[in-house]
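So, subunit A:
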Amino acid sequence: MSGGALELGEIKIDRERCKGCELCVHFCPKDCIVMDESYNSRGYRPAIPISWAGTSRPGPTDGKCTGCAICARICPDIAIEVWR
Partner candidate 1 sequence: MAARKLMKGNEAICHGAVAGGCDAFFGYPITPQNEIPEKMSVLMPANGGIFVQAESEVSAINMVYGAASAGKRAMTSSSSPGISLKQEGISYIAASELPCVMVNVQRGGPGLGNTQPGQADYFQTIKGGGHGDYKVLTLAPWSVQECYEFMPLAFDLADKYLNPAAILMDAILGQMMEAVDLHGDFHYPKYDKPWAVTGAKGREHNIINSLWIDVNVMEALNERLQAKYRAAQRDEIRCAEYLTEDAELVLVAYGSPARICRTVIDLAREDGLKAGLLRPITLYPFPVPRIAELARNGARFLTVEMSCGQMVEDVKLAVNGATDVSFYGRSGGAVPTPVEILDKVRESFGKPQLCVASKDRRSA
Partner candidate 2 sequence: MQKVFERPKSLTDLDFSYCPGCAHSIVHRMIAETIDELEIVGDTVGICPVGCAVFMYDYMTCDMIEAAHGRAPAVATGLKRMLPDMIVWTYQGDGDLASIGAAEIIHAAARGENISVIFINNATYGMTGGQMAPTTLLGQRSTTCPTGRDAVVNGYPIRVCEMLATLDGPSYIERVAPTSAAGLVKTKKAIKRSFENQIAGRGFALVEILCNCPTQWKMTPIESLKWVDENMVPIFPLGVFVDK
């Protein structure tokens, strides 16, 4: 795992489990999550960490994630893993 010196937390969102409900987007206190433009294999547009947007590979959440895990706790599909 990487880590810029400022980063406290990191999330990983399972693209295929996500159903695009957007609850994590609204619950994240640091606006670390956005909805992807593309679709997963079930036809949902999944949530992605904000630093993914416009990229093709995973990376940290732009330094803002504190690892509070509220996103993971509101996700009904347990699609998010959190590191701190």
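Here is the rule we go by: a residue touches a chain if its C-beta (ideal position, glycine included) is under 8 Å from a C-beta of that chain, and two chains touch if they have at least 3 such contacts; residues count from 1.
Quick note on selection: all candidates are chains of the complex that A comes from, given by their letters.
Given the structure is predicted, the values throughout are model-derived calculations rather than measurements.
J.: With subunit A shown on its own, which candidate in 1 or 2 touches it within the complex?
T.: 2
J.: For a test of understanding, state which residues of subunit A touch candidate 2 in their complex under the given definition.
T.: 1, 3, 9-10, 17, 19-23, 26-27, 29, 44, 67, 69-70, 72-78, 80-84
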